[in-house]
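The next block holds one structure in the form of structure tokens; read it before the comments.
Every protein chain of the complex appears in place save one, which is left out.
Just so it is clear, A, B and C label the chains in written order, and each chain counts residues from 1 on its own.
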Amino acid sequence: MSDAALPEPRRRSALGRLARRPLALLGLAIISVTVVSAIAAPWIAPFGRDEQLFEGLTLEGAPMPPGGPFLLGTDLLGRDLLTRILYGARTSLVIGVVANGLALLIGTLVGVTAGYFRGWLGSLLMRFTDLMMAFPALLLAICLAAIFTPSLWIVALVIALVNWVQVARVLYTETTSLAERDFIAAERAIGAGHGRILWLHILPHLVPTIIVWGTLGISTTVLLEATLSFLGIGVQPPEPSWGNIIFENQTYFQAAPWLVFFPGMAILLMALAFNLVGDALRDVLDPTQRGRG
Amino acid sequence: MAAYLARRLVESVLILLGVTLVTFFLLYVLPADPVRQIAGRSATTETVESIRRQLGLDQPFWVQYGRYLWNLLHLDLGRSYLQRSNVSELIWARLPPTLLLMAGAIVCELILGLTMGIIAALRRGTATDNGLMIASFIGVSAPQFVVGLLMLYVFAVQLRWFPIGGYGTLAHLVLPALTLGILGAGWYSRMMRSSMVEVLRQDFIRTARAKGLARHRVILRHALPNAILPIIAMIGIDIGIFMGGIVVVESVFGWPGIGQLAWQAIQRVDIPIIMGVTLVSAVAIVLGNLLADLVTPLIDPRIRLR
Amino acid sequence: MTLAEAPKVRADAAPAETVLSVDGLTVSVATETGLRPLVQDISFALKRGETLAIAGESGSGKSITSLAVMGLLPANVRATTGAVRLAGTDLLRLPEARMRAIRGDRVAMIFQEPMTSLNPVMTVGAQLVEAIQAHEPLTRREAQARALGALKSVRLSEPERRLRQFPHELSGGMRQRVMIAMAIALRPDVLIADEPTTALDVTVQREVLDLLRDLRREMGTAIILITHDMGVVAEMADRVIVMKDGRVVEEGPAIRIFDAPREAYTQTLLAAVPRMGERPAEEPPPPRPSVCVLRDLTVHFDVGRGLLGRATHRVHAVEGVSLEVRQGETFALVGESGCGKSTIAKTIAGLVPFAGEIEIAGRKLHSQADITRAVRRDAQIVFQDPAAALDPRMRVGDLVAEPLVIHGIGTPPERHATVEALFERVGLSRAQIGRYPHEFSGGQRQRICIARALVLRPKLIVADESVSALDVSVQARVLQLLKELRDELGVSFLFISHDMAVVDAFADRVAVMFLGQIMEMGTRAQVFGNPHHSYTRRLIEAVPIPDPGHVRPSRERLASEVPSPVRRRDDPPRRLLLRDVGGGHLVAEAGPG
Partner (left out) sequence: TDTYTPDPNAKEGGSIVITYKDDVATLDPAIGYDWQNWSMIKSLFDGLMDYVPGTTDLRPGLAESYEISEDGLTYTFKLRPGVTFHNGREMTAEDVVYSLSRVTDPATQSPGAGFFGMIEGFDAQMAGEAESLSGVTAVDPQTVQIKLSRPDATFLHVMALNFASIVPQEAVEAAGDDFGRQPVGTGSFKLAEWTLGQRLVFEKNSDYWREGVPYLDQITFEVGQEPVVALLRLQNGEVDVPGDGIPPAKFQEVMADPAQAERVVQGGQLHTGYVTMNVTQPPFDNVDVRRAVNMAINKDRITQIINGRAVPANQPLPPSMPGYAENHEGYAYDPEGAKELLAQAGFADGFETELYVMNTDPNPRIAQAIQQDLAAVGITASIQSLAQANVIEAGGAGTAPMIWSGGMAWIADFPDPANFYYPILGCAGAVEGGWNWSKYCNEELDAKATEADSMSDPAMADQRLALWSEIYTKVMEDAAWAPVFHEERYTMRSPRMGGDDALYVDPVSIPVNYDYVYVTE
């Protein structure tokens, strides 16, 4: 590139650039639909959340396959699956977004602090992370959940508490190498404080990694909630979540495949949607990627 | 090297100590009384108290923990409350299958994940890339129990390629290892893809091509070892993640490993077993991380052990 | 062995046979709006044993042209028209499999960046052997023997050991020699060397250039030498192509181009070349108050880990350096890579713990913690690599305004005005304020760094290799800018460089460093006009002279490497005493090296 000034390219806001990507829009659409159906579940759901319908079971007590009044079939208690999935979106969104987000937050905080400051604080934090990592996550979740009374928010907290560790590890490594980079030294040379460097110059570079872990983490946390439910320490029945619908019915994958398939698709779609948006966001936020597909 | 190992050893022991302390404490405050279960339904209060005394469960926390450590020092993991056997014996019998399963799963996830990641990186932006991305998401999102049962149904019951669960031959290992590995494969393929994309941009790849090397050689000999470096650290982390999956996969496939033991113990609050399994898995994780740290400099000579 | 008669050899040995010819080559990049040409209508012919230099400023298409010859263009770039003929075969039309057989075997290339062009996880030997085996059906053992031979022919010390080493264990110069060995192991007909010495020290550059010349003479290899250093062109080339904006501006024999450049662009290019000894001696300025004084500055880094986590070794990066920078003066630090120049810069910026005393604008500082925000306001640093010193995710306007924000100076509109004014001052347009660093060229980025250092109106600017990575014309412009700033604003510069010609053209006083200590220090005239220390003389002699007619005196060739500043903890280096040889011209007693 020569020194001659280039004509100034037209700049769009990050949102505007996001809007120009069809896949990102698709992702956004899926997320919006999920959020809207979670909020509007009481109005759009065909039946009551916990309503065990008499017509929902055969005389032998088998669930109804999709069709008729039950668009996606019914579950083992004769409840409408579509309704359950719509309401389940609430739980799963909280878990996937809040619990996962909290895990990312803690992981980022610990990893970045340790990686940036090193020294005794860094050692301490990383040894603690190692300790947490060496601790079987499921056991920790079980104990914590058994000690506190299970509720959606406790479950979210527990999931966050066991899931931050990997994020912290990965971000620690990345931060240490980032902190070695010249531009960080340059910032310190002009007198920038730690807060400023961390917030403005380190964190933005970690965004791609955080996005990858965040999007992959969505399905993992949603399923972890289900495992906890299955252990009786997740959200309590009859409150539905996509994960616990699957877990309650997983042995029925042959007899009533819809009970596993539809909530599974819901999780997959949500994870994919967040990933599509995340990928796009990552490119949009990264100025060096600008203009490259 | 010796100094490094010594330091890591001390660190590891401290970590393990921490793990046992936390676990012991959590189990101590857990609202469930193992003595009730040992004593049975028809037991009188005196019987219950007598058992509690015999097991030392009436002692204060620090005394109990101290005794646990003391026994641990003598390599005694205690006796299971409900299985009424030596915990070390129970764990020892189940360790080989679990290690085998983990090894199989790591191989599966590496083979699957790395291949998928490499192909996606090479075909960046194409339909193949997108397809592989969706596949990796399915891997990450699919509940392992369902995946396991489905595989069992399709490959064992219908096609009869593999035995329906069980343990023994290599054929027994394939499906469980695959089930356990699919989740990791999803993660690895994503990590590998971005790592690979990064490496393919490097100057030395151009140098390798300028030497007139064949494409596969450029990818396998030059790009792969560099791209795999960040993945190795992940393998250490992975072992921890496996512990959850192992419970599910072992139970679906009737695999006689630690997972099933742990599951039963947790259900019944069999504290000595829970402690033993926790310790063993913590050792595995610590060793896994150490191994990852030791392997990295073998691949990347720039990294020194410090 | 001497190479005194080099220019004559060049004239005599002009053979007739053409090995490579490029005809009407146009290379374009695919963009959203269609194909955009990067280089257009390039034609040249290369004869056996000939050296063709391609010169031109950064971005003029030199690398793209050579990559097109190699068939290694990036994915979105391709050769649209023209032909590249190697002994009659058109390389552009060859299928990839056949091209692969030619690459490395008949046409080889040495890349711009020696630090990153070798695979860090493979031994040097493996990388060499693999290149040989890709083209010749040799056994491992035979290939190894051949690799060893290649390393020997590039005069790498201890070649057997090098085979087993990894790239990071070698210095930049050694790595570049490995690259060359790799390229010549199969005795290619054509060797393309893309800026083979840009990243190297003068002394190492000297050796690499000598090596290329030997090769050409001994093997008859035709060389395409890409460089923006006119000194290198003058020393090496038989013929020269000058490129600008993707086109050939001028072509001709080296002597003619230097003596009588026809095109205006070539003329400016040559005019911009700094030459040693061109600047007349000036009257020393009256003594002014000092801005920055270093007293017995010592910086150590502990490395290696013993049993109890204690360091076993120590890098003596800076070992008792004392110097003084006066107001409005340019003080230059020169020396080879690793001698501790950057460490001094970083210490003043408060990035490294130190012992001794630093005095900045009257404030005496004794530890890293003393270097507070207020001190930093007076002393700013411009880093060695402008691309790395700017946060790639921030807009440049924000980056330049950042020091103001940090020091709480002005309101946002005021800051904006300051930044705009500074942008214009350093020769950038206001419109570029909203762009990101990667959207600028190297020279522009360096200006942004300078603007950033200037925005606080410091008393001292430490400029660490601020122009080394730039091509001559840009370098000249940046130097001019620095001069103006110095004269207008009265800023002092601690100017760090390994380019003696630049220092000679720009500095008032000079200190020559070696292994963390000062070897010689005095005014420009004292040090360059009358170098006392043998090390200083060696550095000066190594500088390429941008004159094809210049005859280089014969000289012992060094195969040794710079000694290491890493020593056992219990074995500190000897401190050298400085002796005044007159008029404040300090020279160290004969020491190491």
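Just so it is clear, a residue touches a chain if its C-beta (ideal position, glycine included) is under 8 Å from a C-beta of that chain, and two chains touch if they have at least 3 such contacts.
Quick caveat, the model's predicted, so the values are computed rather than measured.
By the touch rule given at the top, the unshown chain touches A, B in the complete complex. Note on the undisplayed chain: of the listed residues B:Ala3, B:Leu17 or B:Val48, the one touching it is B:Val48. Only one of A:Pro204, A:Pro238 or A:Pro287 touches the chain withheld from this view, namely A:Pro238.
Taking the complete complex into account, B:Arg79 is the one of B:Arg79, B:Arg123 or B:Arg217 that touches the chain left out.
The missing chain lies against chain A, touching residues 50-52, 57, 59-62, 76-77, 142, 146, 149-150, 230-233, 236-238, 248, 251-255. Residues of chain B in contact with the chain left out of this view: 31-34, 36-48, 50-51, 54, 79, 82-86, 89-90, 93-94, 97, 149, 152-153, 156-157, 164-167, 250-257, 260-261, 264, 266-269.
Definition applied: only the chains that are shown with their structure count from here on.
Work out the mean CA point of chain A and of chain C, and you get 47 Å between them.
The geometric centre of chain A is 22 Å away from that of chain B, both derived from CA atoms. Multi-chain contact residues of chain A (touching two or more other chains) are absent.
The set of chain B residues touching two or more other chains is empty. By the touch criterion stated above, chain C contacts chain B in their complex at residues 70, 72, 100-105, 108-109, 111, 113, 116-122, 130-131, 134-135, 166, 168-169, 179, 182, 305-309. Within the complex formed with chain A, the chain C residues making contact are 32, 57, 59, 245, 346, 349-351, 373, 376-377, 380-381, 383-385, 388-395, 402-403, 406-407, 427-429, 431-432, 434-436, 438-441, 443-444, 449, 452, 456, 474, 477.
Interface residues of chain B facing chain C in the complex, by the touch rule stated above, are 2-4, 6-7, 202-204, 206-214, 217, 221-222, 225-226, 299-302, 306.
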